[in-house]
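Taking it in order: structure first as structure tokens, then the write-up.
A single protein chain has been omitted; all remaining protein chains appear in their positions.
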Amino acid sequence: MVYKYIEIVGTSPTGINEAVNNAFKEASKTVKNIQWGEMGRVTFRLDENQQVEYQVEVRIGFKIERAD
Amino acid sequence: MVYKYIEIVGTSPTGINEAVNNAFKEASKTVKNIQWGEMGRVTFRLDENQQVEYQVEVRIGFKIERAD
Amino acid sequence: MVYKYIEIVGTSPTGINEAVNNAFKEASKTVKNIQWGEMGRVTFRLDENQQVEYQVEVRIGFKIERAD
Amino acid sequence: MVYKYIEIVGTSPTGINEAVNNAFKEASKTVKNIQWGEMGRVTFRLDENQQVEYQVEVRIGFKIERAD
Amino acid sequence: MVYKYIEIVGTSPTGINEAVNNAFKEASKTVKNIQWGEMGRVTFRLDENQQVEYQVEVRIGFKIERAD
Amino acid sequence: MVYKYIEIVGTSPTGINEAVNNAFKEASKTVKNIQWGEMGRVTFRLDENQQVEYQVEVRIGFKIERAD
Amino acid sequence: MVYKYIEIVGTSPTGINEAVNNAFKEASKTVKNIQWGEMGRVTFRLDENQQVEYQVEVRIGFKIERAD
Amino acid sequence: MVYKYIEIVGTSPTGINEAVNNAFKEASKTVKNIQWGEMGRVTFRLDENQQVEYQVEVRIGFKIERAD
Amino acid sequence: MVYKYIEIVGTSPTGINEAVNNAFKEASKTVKNIQWGEMGRVTFRLDENQQVEYQVEVRIGFKIERAD
Amino acid sequence: MVYKYIEIVGTSPTGINEAVNNAFKEASKTVKNIQWGEMGRVTFRLDENQQVEYQVEVRIGFKIERAD
Amino acid sequence: MVYKYIEIVGTSPTGINEAVNNAFKEASKTVKNIQWGEMGRVTFRLDENQQVEYQVEVRIGFKIERAD
Partner (left out) sequence: MVYKYIEIVGTSPTGINEAVNNAFKEASKTVKNIQWGEMGRVTFRLDENQQVEYQVEVRIGFKIERAD
């Protein structure tokens, strides 16, 4: 069995959980067999109304299907 | 005064806060005098409906009562 | 262009997002031109009702306005 | 679901794999529901014949069965 | 000259060396000019017979051929 | 041979050495065959007279005696 | 908004700045919407004339355009 | 509640404890409500008589009083 | 003797050295007795002409003059 | 008692254990009283037959004999 | 100007300060122009009377005198 990693940054104006969900939603559009993920750096920006926008790095591991 | 650490991983399908709460709830069943905790690694699994499950490592410090 | 960092710990009985917001709210009382922030250590205390209080370190970067 | 960590150092005069196996063998004598483990620090000692002895830290996570 | 990194997790029931080899074998199916690799996190699972399965992260660097 | 780790925080109003000693004194009440220890995080509190109290994390390794 | 990371090593016989530039030049051939980058490990080789060649890891983040 | 960090290096020809004390003494001249501190890097210089001078980084957290 | 740290991010379109210089130039406008500095994270932005802008974190230590 | 460290990279086409052994074999040619070693970075190269060569950093500590 | 590092572990039954001093005393027997040192890992052993022995890694930098 072999797995591969991709690193995606999900963002959300709502919170950290939502940013994580967005990262997984995006990854599942291009990648199958997602097995697990790990939270990396969490950063914040202020939008024009000085509201916090949450940016969460997620390292996503997926199983590589190989027709050997 | 002396303290001891235990490391617990709380999980929740709702979010990071809930996973942290579950870790403390579990610890308080076997350990008294909990003083503080620190968040370690945060990982994610996808359940069968591709929903994110949150897993949070919490390092919990508690005071050791000793009848010297 | 030059930026400066300050390190603030926001706290909240509600959750991590709220603690982050409190850190930015406090910073904006004394600092202008906040550009971005990064989450540092996340720790927890139990209040007298054994409820979790969330403490989040936020490293906040702001632009230095200089009349050179 | 909640998991707990224990940290064990397995040793072996043969190699790293064997030291890891010894750590799991020891853990399974006192702990059920072992889920996963992670390699920590790997150190070496020389025995009296100047042969290398392998010492491997393994952080072992196991599921806590609770009759709530 | 420019290189690119991919991160692959090789696994094996035999040991760490074999898991590393499986990671390189998989990478070479889709990537040419592999130059070097570096071992990342090493984790373990127990299969249904309580035997250790070795999972090794390998960060693999390869040369990018560009027809400029 | 197999070893196990426990993590203890020793404290003292006198200094770092004394806090380390208190950690070992406490550990030896419940654990035999202590082999070595390693200093982790060192933190400080101010008591009511603004005097520094030293808190030292010590990771203590001990040999597991098993009657196999 | 979602971003993705790729890791590229730029090299140059001139210096660190030039190696960074080469990494970005290469990335922009295959990736659009580059937002930012971060310097990783910096290593050096000696060429046949014992001159230093600079190798700089750059972690490049780019915005993912998705026609949802 | 919100806290702020400042980073001070205390020094002393006597030892690490004294250098820590000097850092707190200095901080308390300009900052109230000091809550806790954490030891950072410990470095040494040799004075003209080849005696060791101890330099200890202390990260000091204090409560911010705000008349909201 | 006691020192204090401030953290400044210098930027420059030219290179890393220049960004470091700008950080020190800015610091010296508000701080005397600068003793040393240490390079932290180095990040990059692309300006509107896709040219790299260098951003360098510098942790600057300065001696505190106290009229005790 | 005083110890000193040297850092050696052992290599082997066979595996990690053998590379570690080669590091110790080499060190013992020039250094006596070797006490312990610790594994550092583990890297890999592919030889001309695309076979993995293992390179293991070992930090070796030895006792300094001094005729005071 | 060029400096070189050596890594020495000083030990003492008395405390950390004394172990540091022993490391510098040893280094100065073989190395001139010692400029500065930095504390690394601090470990402990129990002697036969269960008394703590302090072991402190010190990374010592010295100026290289070259008659170019």
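We just call them A, B, C, D, E, F, G, H, I, J and K in the order they show up, numbering each chain from 1.
FYI, a contact is a pair of C-beta atoms (placed from the backbone, for glycine too) under 8 Å apart; a residue touches a chain by one contact, two chains touch by 3 or more.
No experiment lies behind these values; they were computed from the predicted model shown.
A.B. asks: List every residue of subunit I that touches the chain not included in the displayed model.
C.D. replies: Answer for subunit I: residues 15-17, 20-21, 24, 28, 34-39, 58 touch the chain left out.
A.B. asks: Residues on subunit J that touch the omitted chain in the whole complex?
C.D. replies: On the subunit J side, contact with the omitted chain comes from 6-11, 22-23, 26, 29, 55, 57.
A.B. asks: Which residue numbers on subunit G touch the omitted chain?
C.D. replies: Residues 14-16, 41-46, 50, 52, 54 of subunit G touch the chain absent from view.
One rule holds in what follows: only the chains that are shown with their structure count from here on.
A.B. asks: If you apply the touch rule, which chains end up adjacent to both subunit D and subunit G?
C.D. replies: Common neighbours, subunit D/subunit G: E.
A.B. asks: Could you find the chain whose CA centre sits the greatest distance from that of subunit E?
C.D. replies: H
A.B. asks: Among the chain pairs C-I, B-C or G-I, which one reproduces the interface of C-H, with more than half of its contact pairs identical by residue number?
C.D. replies: Duplicate interface of C-H: C-I.
A.B. asks: What's the distance between the Cα centroids of subunit C and subunit E, rounded to whole Å?
C.D. replies: That pair's centroid distance is 39 Å.
A.B. asks: For subunit K, give me the residues that contact two or more of the other chains.
C.D. replies: 15-16
A.B. asks: Which two-chain combinations touch?
C.D. replies: A-B, A-C, A-E, A-G, B-C, B-D, B-F, C-H, C-I, D-E, D-F, D-J, E-G, E-J, F-H, F-K, G-I, H-I, H-K, J-K
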